[in-house]
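In this view, the complex is presented without one of its protein chains, the others remaining in place.
Chain IDs A, B and C follow the sequence of writing; residue 1 opens each chain.
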Amino acid sequence: MTTPVRETVAKLTELKHQPPEGFWRRYVFSLDHKVIGRQYLDLALVAVITGMVLSWLMRLHLGYPNASIGVLGPANPSQMTPEYYLQLMTMHGTIMVFFVLTTAPFAGFGNFFLPIQVGAEDMAFPRFNMMSFWVTFLAFVTLVASFFVPEGPALSGWTAYAPLSAIGKEAGPGEGLGQTLWAISIALFCVGQLLGALNFIATTLDLRTKGMSLARMPFSTWAWFTTSVIGLIAFSVLLPACILLILDRVAGTSFFIPAGLVFNDQVQTHSGGSPLLWQHLFWFFGHPEVYIAILPGFGIISHILPAFTRKPLLGPKVLIGCMIAIGFLSYTVWGHHMFLSGMNPFSAILFSVPTLIITIPATIVTLLWIGSIYGARLRITAASLFCLGFVSVFVSGGISGFFLAQPSIDTYLHGTYFVVGHFHFVMGVAAMFGIFAGTYFWFPKMYGRMMNETLGKWHFALTFIGVYCIFMPMHYIGLAGNVRRYSSFTDDYLQPLLPVHKFMTIAALFTGAAQLIFFYNLFRSRFKGPPAPPNPWEATSLEWSTPASPPPFDNFGGKHPVVTQGPNEYGTAGAKDYVMQAGGEA
Amino acid sequence: MRHHSAVAALAGLGVLLLVTGASTGAAQESHVGNITGHAASGKKLYRRYCVGCHGPDGDGNGENAQWIDPKPRDFTAGLFKCRSTPTGTLPTDQDLFNAMSRGFVTTNMPIWEPLAAQNRADLVAYIKTFSPRFSTEKPGTPITIPPEPAATIEGILRGRATFQKLECWKCHGPAGHGDGPSASTLTDSKDEPIRPYNFAAGVPRFMCGATNQDIYRDFMTGLDGSPMPSFADQLQPSEAWDLVHFLRTLQPLDTPEALIWKQWVATHGSELKPIGPDNGGK
Amino acid sequence: MRITGIAALAGLALGASAVAGVAGPHLRAAGGTISGTITYTGTPPKMKPIDMAKEPTCAKQHATPVMTEGAVTGPGNTLADVVVYISAGDQPGPAPTQPVRYDQKGCQYVPHVAVMQAGQPLEIYNDDETSHNIHPMPKLNSEWNKSQPPGTPPIHTSFDKPEFISVKCNVHPWMHGVFAVLNTSHATVSGADGSFKLEGLAPGHYTVTAWHERFGTQTADVTITGSETQTVKLVFKATPY
Partner (left out) sequence: MGKFFAVTVGILTIVSAGIFMFHVWWLPPDISVLGAGIDHQLNETMVASGILFVASQLALAVFVWRSSGSTGPIKIFPGGATPMVVIAVVLVGIEVAVLTLVGSKVWAGLFMVQAPANALQVDVQAEQFAFYFRYAGPDGKFGAMDPSKVSDANNNFFGLDPANDTTARDDIVAATLAIPVNRPILLTMHSRDVGHAFYVPQLRIQQDFVPGLVIPLHFTATQTGKYEIVCTQLCGLGHYNMRAYVEVMSDSDFAQWLKTQANQ
């Protein structure tokens, strides 16, 4: 498809096609999508470590309520205060959802590999690309800064429901400057992701190389492309929502604050706003965001699995169709977060139907993965193990969606640990497994060195068992009515569940410790790993046709690969059992 | 869409044989060694691997053709470069099979080793269905290649003389870099501009294979569809072998021939008349 | 009538008081006393029982339900929890260093009203088995709001601008108290019988102010000549709602 856009874009990218000089341009303010991709991943690494530590503190407090967690409770040196717990929870959620699950699989791997997989020399808009990272970085700094402001960071949860989040410090500690910084941070994040999404879309549509028809794009590229379309719409709704929230907080407007609220016996001056407006705006972003986090995982798994089953993935077109269907449906289901929010109960039914329907494409995809393992020549590596693990946890997490999608059952389960277990499995753990799989698979191409497989397998085994021990029990105590977002469980009917919380805490610390193996492996291999051959996994897609690992500045050393077939050409019965997408030599 | 497993293939084959088998017999099959290829299953593979460049109709107008140079082969003309058979005759199934397996160096034609021999045989069978010639004509009988004599400096010098005499250099250039005076004027059978082969490129391979026998075959059969003619009538086998040995010296490699040549040039370099028009007429 | 009388006496006594003032600290140490009772006219709001069902650990500490402390009245129309202090005529000394103790006990603030001098340290204890949050809502001092889980050390703080600060616990909305931050060390709170006593006053001309969280302020001028005890009656107008 030769469009005027394509030419302009091509020109734009040609402009910069000589490698930059100097440390700053090369490693810090680089226009190279590969550097930006690594920067995103490093940011995600810092974020995930932060978020994980926060979750340890929370679990410690829940498992051992009277344990003195020392200096960690700023309000009180010897024990975690309720507000500090909620602040940890809010920051854990925000950091993980925005700065890990969105940046790593989408912005990180996507930036590095999408242009290569479509055979482009760089992103369509390299300057936007750089801007997108640095804006995101700024957002992260802003968020973390709120730990150091008086009364600490926001405590209204990653969903920041108004008016708690909108009214200001009257609503309690954490609702002062901390909450404002939260809103600013998320607004900045939206800008960053919008720039990224535009870039991904333009690159996919206009910079594909010779013969790279849409149908021949790797699944990962398809996933990133779909994700960026979702993101473009989702973040462009969250951005104004955050701006309105900021205005409510600092400019005295009342978008989300109704009249006649009383805090500490004082009537507030706001009037005319609607708390439900925030919920609708937030979840219109929030539910697609779940798929922004998981769809790249779909793509990465579908991309990696065939390389280790050594056979084509079942129904590639079906798979891509399902991903698109999920992306589309994700915009019709946001209300299932609001069944009990006081919106018209009839709309609950309207929202629950597409929510249940979305399980159909999800089921198809899962079955396609499982079916693709049948009769395979399965090669067990850290990467393939995490793919298989992904399928397992995605099933475990997805199934519980059946319950929460139904308003009647949600009437009981809403706001319990059942929900926490559900989204941690399906969104958190599954997406993390996708990230791990991608890391083990692509690391050789990204850093030119192999990771240690033995450590990788240990990492998988411990993590896989660990996450089941943490998150499965959450479903049980959820059924028993254990309410989420409680800093301690004082209610009589929750007392019998405390041992379960202790168990989950121990499991969480154990699993967290297992991640140290990964970090060690990551850093050691980066500098000491054995040099990587150009195509260690015998994979087909273009990133493995690049002349070197890591690829040269323009990815293909001045040449433009010609693609003759799709990426799914495994299991051929000749001298080699796979056909590279760019088999040609000229 | 992707279940081209043996089972499915055979099933499809069975069906197609029932439908079309009887009417068009031989043109639907290929015989490579003891493998029999079937066009019906070849078609599936073609649609999957080849159609992108060679096009659904085998006319070389696939979606990628616009970007590819030299252009993908047009199977409808029934002209093939790399053959073991005399010029103007059809290639043997083995020729097509070898060409496909080998890929064409310095072009976009990949090496198809990843496909099982059976699959490649099937593809050969299907490719043959594009040109009516295969249903009307028989393939030519492969030329006989006498055993290769040892390379000697004399032989190489004779070969060099032949290179001059037969004006190979007009197209391939004095140094065999494909930059001869008339190089720019050449067009192939479809009037597409075509560049004479550069012996220094794609080493150690030649377009139709890497062995001396392959080179011998190249100019004794000619590359049909390209301006490269057959010199079967002008050359005796011994001259042909001399020419092969000389061509080897044009490759930037330490082939035995090149070593002999370099050694000689080191001492007698001065006596050497440059290849080219100057002493052409004499 | 009586007030003017006192004023006249005061006028005559001025010189003497000046002498007394010079005469040295020992006199001041003994000093005069202002005492009296706080009463009200009209109908005060009904004291309502507080339902602590939400917090069983607190509820079980009270045999009979605790009453609201918005306006605590006694027999003979007396009024408790009224802050009585010298609002004029007194030179504030440096803030005392021994801290004022404020307890959260049985989901109540003990005392209901804590009197302290600006800058005087304040220690807030949680004696309950549940977590409270202490939320003073000052106008002049800076506002804060901290949780205090059970068994954690006291919160140390102080306010340096004089004002009456309403204090609440959001976790137990009925909990309500007052920090009376004053510019003087001569301040007290009327007891259950509405009586109060301000001691150690040097001879001089004073304004006594009584402050009630609901009924506002009443003042009286008093002159101390020596070590005598002056009685003042301060009467509030009570409204039922």
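Assorted remarks:
Basically, a contact is a pair of C-beta atoms (placed from the backbone, for glycine too) under 8 Å apart; a residue touches a chain by one contact, two chains touch by 3 or more.
These figures come from a predicted structure and were not determined experimentally.
Checked against the full complex, the one of A:Ile36, A:Leu281 or A:Leu368 touching the unshown chain is A:Leu368. Only one residue from A:Thr416, A:Thr439, A:Ser541 or A:Asn555 touches the chain missing from this view: A:Thr416.
Touch with the chain omitted from the figure is made, among C:Ile34, C:Met52 or C:Ala202, by C:Met52. The chain omitted from view is touched by exactly one of A:Leu385, A:Ala507, A:Leu522 or A:Val562, namely A:Leu385. By the touch criterion stated above, the residues of subunit A touching the omitted chain are 81-83, 86, 155-157, 161-164, 167, 171-175, 257-263, 265, 267, 273-276, 309-311, 314-315, 318, 340-342, 345-346, 348-349, 352-353, 356-357, 359-361, 363-364, 366-368, 370-380, 385, 388-389, 391-392, 395-396, 399-400, 402-403, 406-409, 411-412, 414-416, 457, 461, 464-465, 468, 472, 475-477, 479-481, 483-493, 497, 500, 571, 573. The chain not displayed touches subunit C at residues 45, 48-55, 68-70, 130-131, 133, 145, 147, 166, 168, 170-174, 176, 213, 240-241.
The rule we apply is simple: only the chains that are shown with their structure count from here on.
Both subunit A and subunit C are touched by no common chain. When C-beta pairs in contact are tallied for every pair of chains, the largest tally goes to A-B. Look at the CA centroids: the one farthest from the centroid of subunit A belongs to C. Note: centroid distance subunit A to subunit B, computed from Cα atoms, is 52 Å. One finds 108 Å separating the Cα centroids of subunit B and subunit C. Shared interface positions of subunit C, i.e. residues touching 2 or more other chains, are not present. Touching subunit A in their complex are the following residues of subunit C: 130-131, 133, 135, 137, 143-149, 151-153, 166, 168, 170. By the touch rule above, subunit B contacts subunit A in their complex via residues 1-2, 48-50, 52-53, 63-64, 67-69, 103, 105-120, 202. By the touch criterion stated above, subunit A contacts subunit B in their complex at residues 210-211, 213, 312-317, 562-565, 568-569, 572-580, 583-586.
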